[in-house]
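Everything below concerns the one structure shown next.
Complex shown without one protein chain; remaining protein chains in place.
As written, the chains take the letters A and B, and residue 1 is the first residue of each chain.
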Amino acid sequence: MTNDLSVRNIVRKFGDFTAVDDVSFDVPQGSFFSILGPSGCGKTTLLRMIAGFDEPTAGTLTIRDQDMRGVPPNKRPVNLVFQHLALFPMMNVVENIGFGLKRRGMSSAEISKRCVAILERVDLPGYGKKRIDQLSGGQKQRVAIARCLVMEPSVLLLDEPLGALDLKLREQMKVELKKLQANVGTTFIYITHDQSEALVMSDRIAVMNEGRFEQVGSPRELYNDPRTPFVARFVGDNNSWSGEVEESAEYTTICTSEGLHFRARSHRSYKSGTRVDLFLRPEALRIEPKDLTGLNTFKVSVKAILFDGANSRLLTVMPGGHELLVNLPQNRQFDHIEPGASITLGWHPDSGLCFKV
Amino acid sequence: MMGNGFRITFWLFLSPVLLWLFLLIVIPHIDLLLLSFRGESDMGDPIWTLQNYKNFFIEPIYWYTFLRTALYAMITTFCTFILALPVSFYIVKLARPRTRGFLTVLLLLPFWVSELVRVYGWMILLRESGVFNYFMLKMGIIDQPIEMLYNDITMIMGLVYTSMLFMVVPLISVMESLDDSLIEAAHDLEASRFDILRTIIIPHCKPGITSGSIVVFMLALGNYLTPNLMGGKNSLWFTEQIYNQFIASFNWNQGAAFGFLLLVLSSVIIWVGLKVTRQNLGEVAS
Partner (left out) sequence: MIRSLPNSKPYTWSFNLFIIAYFTFLFAPLAVTCILAFNDSNFPSMPWNGFSLDWFTSPGPERVGIFHDDQNLRSIWTSFQTAFYVAILSTVVGTCSAFLFEQEEFPFKKSLYFLMLAPLVIPGVILGISLLLAANTAGTFFEESFGIDVGIFRPSFWLVVLGQFSFITTFVTLVVSARLKKFDNSLEEAAMILGATRLEAIWFVTLRYLRPAVIGAAAVAFLMSFENFNTTLFLVGSEPTLPINLYLQVRDGSTPVINSISLLLISGTSILALFNLYFSKKED
């Protein structure tokens, strides 16, 4: 498979501050690639460099095997969907979509043909004559994407375009964007700080922090096998303990600061006495397990029930005051649990992961 | 209503406003209109007459001056716009944020100074014995001093200079509301600079352009000082005709008719301007 975008050792400095620090990655043709990170991690700077609005201090950037150094945004085979969409309010929908084609000097008959086709594709047939302010948030979204797709870019860049939408619409647009991308087959590079957006839509995700990529992988890899503590904390919810390594063999045994002994996985073996953090997903904790063999077990008391349908959880507290989130399956089995109850939790050593502090 | 307190404050606000608007605006302008239809019969008795308006159309110098004033005021407005657009664009979108505030203050300062001082400055610069001529003679560019005052081009430049502010300020404020990402998006979609100017910037700035143009046009049309001092004896500005009727000929009825014609002219052109750009005065004022 060929790569639409290749980035090698790219660096961007603003004075003393390094916004993007030696980042390299490849985006295969036709894939949905997300860059996920907290605000200020440098992801927008990276995106603006790909789009051509900013030049890297060092490193190379190639799109379809062409070096992009010194190529202005309007000459690059990429288009950008802006954070606030940047639809032209003085024009209607077709004028917005046809804007770029007209600049290329295409005949108006051809332009309107393509506009009709792309509107069809983004599920807005017949919306051509509407003014921008007559559209709903989701419709604007689709017009902004259509305006770029009609230019047939090699790569479409999206800068947190769902940020302005309300929660319900955002959930809906996630699915729609994923379908749209699969449908048109264009390479999407998507910037977001919302891990759920990234997990749902992407083929591959790069987790970015303080100008560097922490890990690049499929959503499943990131979730099940985070390579750094930052990824473990940032992608999905996690419970954590800090403690010291007692023994490192097939499993690493640690003694937590509360004095509990757990066995868990780690990516490498540590000397005994090494300080580590242990991460454990809420769904890995089993409530009152019947078969205790091979499990780490301990007692907690229930502080509150956080009911949220299928995502319901228990907020529990260990004797030392350490709080833990526990998934509460809604199969009526645990309906008897009330706040204040004392319960036993167990988890399999394969689900916990240790990192050196 | 919620008790008497509200009514009292309402009248407290309303009465001075009514006094102001009716005593100083409405009644004087009605009086202006009435007096423009007054004249004297052959016997010297006051009568109602259309003679003042007839004079305007019969005497070519009057309506020629009238049309000339309107045309030059429009040219002034257009020149002001052409000059103000890049200036405000530079200040809002190109200047570094820190220099931006400084430039804005610098831009406004000259306009706080009396128009007379500004015109006087230009006179010192441009007249036959002026500073420009002095330096050009010194440098040997010319052998004879040139009179650069008292011609139409200088007069229009003076009017542009005088009314610049009223175009720059609305343009700056309207450009500040133009999101940079719109320009970036247009650029990303392969628009040239000229395309961006034509399809994004100017349509966005339309309200500012309209209000700026109206004020500049009105100020140029009603200006007396600049045409009189920089255009000299041949300036033929309509306000001078009005002044002459009032002060020199002491024919107030004729002057009232001219004044009313000027008022109609400015109202009509402003009204047409608003209609063409589909705006109303309330929006423009804010």
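What to note about this one:
One rule holds for everything that comes next: a contact is a pair of C-beta atoms (placed from the backbone, for glycine too) under 8 Å apart; a residue touches a chain by one contact, two chains touch by 3 or more.
Remember, it's a predicted structure, so these values are computed and weren't measured experimentally.
Check B:G39, B:G130, B:P170 or B:G231 against the missing chain and you find that the one touching it is B:G130. Annotation: of B:L189, B:M218 or B:L236, B:M218 touches the absent chain (contact as defined above).
In the full complex, the hidden chain is touched by chain A at residues 48, 52-55, 72-73. For chain B, the list of residues touching the undisplayed chain reads 5-6, 8-10, 12-14, 16-17, 20-21, 24-29, 31-32, 35, 83, 86-87, 90, 93-94, 96, 103, 105-110, 112-125, 129-131, 134-135, 161, 164, 180, 183-184, 187, 193, 196, 214-215, 218-219, 221-225, 228-229, 239, 242-243, 246, 252, 255-256, 259, 262-263, 266-267, 270, 281-282, 285-286.
Keep this in mind: only the chains that are shown with their structure count from here on.
Note: centroid distance chain A to chain B, computed from Cα atoms, is 57 Å.
Listed in rising order, the residues of chain B touching chain A in the complex are 179, 181-182, 184-192, 195, 199-200, 203-204. On the chain A side of its complex with chain B, the touching residues are 51, 53, 72-74, 79-80, 82-84, 86, 88-91, 99-100, 103-104, 147-148, 151.
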